[in-house]
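Complex shown without one protein chain; remaining protein chains in place.
Chain nomenclature is as follows: A, B and C, assigned in order of appearance, with residue numbering initiated at 1 for each chain independently.
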Amino acid sequence: MPALSLSQASRIVDLALEKGRAINCMPLTVAVLDAGGHLLALKREDGSGILRPQIAQAKAWGVLGMGLGGRVLAERALAAPAFFAALGDISGGRIAPVPGGVLVRDENNDVVGAIGISGDKSEVDEICAVFAVESVGLKADAG
Amino acid sequence: MPALSLSQASRIVDLALEKGRAINCMPLTVAVLDAGGHLLALKREDGSGILRPQIAQAKAWGVLGMGLGGRVLAERALAAPAFFAALGDISGGRIAPVPGGVLVRDENNDVVGAIGISGDKSEVDEICAVFAVESVGLKADAG
Amino acid sequence: MPALSLSQASRIVDLALEKGRAINCMPLTVAVLDAGGHLLALKREDGSGILRPQIAQAKAWGVLGMGLGGRVLAERALAAPAFFAALGDISGGRIAPVPGGVLVRDENNDVVGAIGISGDKSEVDEICAVFAVESVGLKADAG
Partner (left out) sequence: MPALSLSQASRIVDLALEKGRAINCMPLTVAVLDAGGHLLALKREDGSGILRPQIAQAKAWGVLGMGLGGRVLAERALAAPAFFAALGDISGGRIAPVPGGVLVRDENNDVVGAIGISGDKSEVDEICAVFAVESVGLKADAG
């Protein structure tokens, strides 16, 4: 099954928010994109900043764009800042190279989508993202 | 309570999709924005086109930007095409002047957000939007 | 005296808003730019839509950009829609070719700035703009 359904995407968003509440996160925004980088489902919690929808989507889009989890993107951005500055322009501002962007893979290891979370520290955002993806029986590739 | 909560926004999105299924709509994308034009919740049904998230958001953003429902915006765009072409540029492509963008007002008639739906004919999108807003006890201003 | 001072610009903004209240306008946004097209003063009344600051500035910027009042720009946009669509792109979305953008000229007829108003019908916006400019002893060139 190659495509992520809205039903799965919605479930992932809700599970990520539940996890965030369970571990007392700051107000989160969670976005799930399909493999083509197009938004399937997004929720922004009360009090989550007005740029968070763009950041969450850019975390998810960036991992799809490069085919690498946000953790790896963050390392590469540190090692090659000029290239990642260029990627920001090349992508039209759709890449956020930090943890919290996670590839969603199926049982064949094929990429079926991505999740991006913004609101707390990047490492905490990532915990919620990984939890939600694995809870629906898919693989979370954080990089 | 002046602000639209995520809980309300999510409920509006789900009700709009339920309505869409009940009346056999084409696959829909539904976006709910706060009064400042920032995304609170969005869902895109399986088979809904990859530009639909942007269109749904632009329907909702446009009614907030102008303070007028999508039905009125559509009439004005017909009467003043050059101005609306300019508005597209001025807003950075965030206005879709067609039915299906609906202002959400509270009991004091204050604008607390907007809903935009894209996927079926604009008039049908609007039916789902109005239904969802009214079902949660808020006022739908379609223009 | 070639430049418009902040003191004059602020006075123009306040007079335009006073006029708007006196003739029961919809909530207005008023912007005054210097001759270089850069913002000097802006006020947005409570209830004036979130795109109004951009529209008011685009009305003022457009008249400076073309050296013609908004009334003339509106006529030309009607006669040459493709050219004005191109102007929207060329200017990066900084032109709104409608009444309500008014050049501010000094006693030598030199352009010292521009005012743009958005919120009511364009013709009504223009009345407030012309009134405010003339009230501080400058010339209003509405086109």
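What we mean here is this: a contact is a pair of C-beta atoms (placed from the backbone, for glycine too) under 8 Å apart; a residue touches a chain by one contact, two chains touch by 3 or more.
Since the model is a prediction, treat every value here as computed from it, not as a measurement.
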item	value
Touch partners, limited to displayed chains, of the chain removed from view	A, B, C
Residue among B:K19, B:H38, B:R52 or B:R71 touching the omitted chain	B:H38
Of A:A58, A:V102 or A:A132, the residue in touch with the unshown chain	A:A58
Selected from C:K19, C:R44 or C:K59 as touching the chain missing from the view	C:R44
In chain A, positions touching the absent partner	47-51, 54-55, 58, 74, 77-78, 81, 84-85, 88-89, 91-98
For chain C, residues in touch with the removed chain	3, 5-6, 9-10, 36, 38-46, 50, 53
Positions on chain B where the hidden chain makes contact	2-3, 34-38, 92
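By definition in this document, only the chains that are shown with their structure count from here on.
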item	value
When chain A is superposed on chain B by its C-alpha atoms, the rotation angle in degrees, nearest 5	180
Centroid distance [mean C-alpha coordinates] between chain C and chain B, Å	30
Chain A-chain C separation of Cα centroids, rounded to whole Å	43
Residues of chain A touching at least two other chains	none
